[in-house]
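If you scroll down you'll find the structure; I have some questions about it.
Note that one protein chain of the assembly has been removed; the remaining protein chains are unaltered in position.
Letters A and B mark the chains in the order given here, with residues in each chain numbered from 1 onward.
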Amino acid sequence: MTPTRIAIAAALASALTLPAVAQAQAQAQAQGRMPVEKCFGVSKAGQNDCQTDTSSCAGTSKKDNQPDAWIAVPKGTCQKIVGGVVKG
Amino acid sequence: MTLALREWQAAFVADLAGGGGEARLAIHRHHIQRSLAKALAMTFPTVHALVGADFFRQIAGIFVTRELPTQPVLAEYGAQFADFLAAEEAMHGLPYLADVARLDWALNVAFYSPRPSAADLTGLSPEVLLSKVLTLAPGAELIRSRYPLDRIWTASQPGAAEGEVDLAKGPTCLLVLPAGFVRLDEGEAAFVASIAEGHTLEAAAVAGFTAESNFGLAGCFGRLLGCEAFAALQQ
Partner (left out) sequence: MNAPAGIGLRAPHLAEIDRDRPALGLLEIHAENYLLPSPSFAAMERVRADYRFSVHAVGLSLGAVDGLDAAHLARVAALVKRLQPDLVSDHLSWSTHGGRYFNDLLPLPYTEEALDVVVRNVDRLQEALGRQISIENPSCYLAIAHSTMSEPEFLSQLAKRSGCGLLLDANNIHVTAHNLSIDPARWLDGLPAAAITEYHLAGHAVNEVEGGTILIDDHGSRVGDPVWGLFSQCVERFGPRPTVIEWDTDIPALPVLLDEARRASVLLAAGGRHDARAA
């Protein structure tokens, strides 16, 4: 059941009066779940550069216009992901 | 006879795409593929971790041949990568991969969003709060998935603990913000979605309680304020 207007107003207002500590904790909790800042830090910007890829030279002999051999299987942390989805 | 530059560049581009031209053109062809795949790996680090570097290079290379960037800022390249992974599930066989790509993309967008000061609601009366319309922080996005996206993300971080993630531990709703992402329950998600649609806090709260009778409004709202989830108020 939806609370009354007064109850909603009181709940919203009480969030504003959360002590600074509690808000900081909320923030820490959010960052603990997903620290964007800590993950990327300031060192994320860098997609653009101006070198030539080291391995670009592969394929300069005439016959070698084939793409790299197909590696059929994803092999990374997906090996930690198990189970299926319960159809809902 | 000398080709005019326009035709010459068009022919060059056609040779790049078609595998024609002289042998050394392959240096440029490979560089374009590899460098753009590398840029995608930076934008989609969780997808990269999940499938591994070799598989990522291969699948990103296919995406690159279909969707070249339309402008030079590579941090903005890859908006269609999640849709590509969803459409090409047969290539990788990971049903959750496209949703992970959506999360990576949203984190990328949030990272490259302006960070104006957050909303300061101090001193507003309960009555004013009820009718307040808030705006989510720039770059904020709500992501819903039938999979436990947050657990998959955590397990894919460098140095993550061993241990398995059970796919059945979904669904999840995540609010991606410049400061991080938070997992929301059904009530919280409905509250945020309603705010995002431009409704008042009162209407959003009602949406929250409608979705989840145990919705913890005060805690949720406080936590969102603590995460700087809302942009400063327009006066």
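In the analysis below, contacts are C-beta pairs under 8 Å (C-beta built on N, C-alpha and C of every residue); 3 or more make two chains touch, one makes a residue touch a chain.
On a predicted model such as this, the values are computed, not experimentally measured, just so you know.
Every shown chain that the unseen chain touches in the whole complex is listed here: A, B. Take subunit A: the residues that touch the chain left off the picture are 37, 40-54, 56-57, 60-62. Even with one chain removed from view, subunit B keeps its contact list with that chain: residues 2-6, 8-10, 12-13, 16, 22, 24-25, 27-28, 31-32, 35-36, 39, 68-76, 111-115.
Basically, only the chains that are shown with their structure count from here on.
Every residue of subunit B that touches subunit A in the complex is listed here, in rising order: 19, 23-24, 26-31, 34-35, 38-39, 42-43, 48-58, 61, 72-75, 77, 92-97, 107, 110-111, 121-122, 124-127, 129-130, 146-147, 150, 152-153, 155-157, 160, 162-168, 170, 174, 176-183, 201-202, 205-206, 209-210, 213, 217-223, 225-228. Residues 1-3, 5-6, 8-16, 18, 22-27, 29-31, 33-37, 39-40, 44-49, 52-53, 55-62, 64-65, 67-68, 70-71, 73-78, 80-86, 88 of subunit A touch subunit B in their complex.
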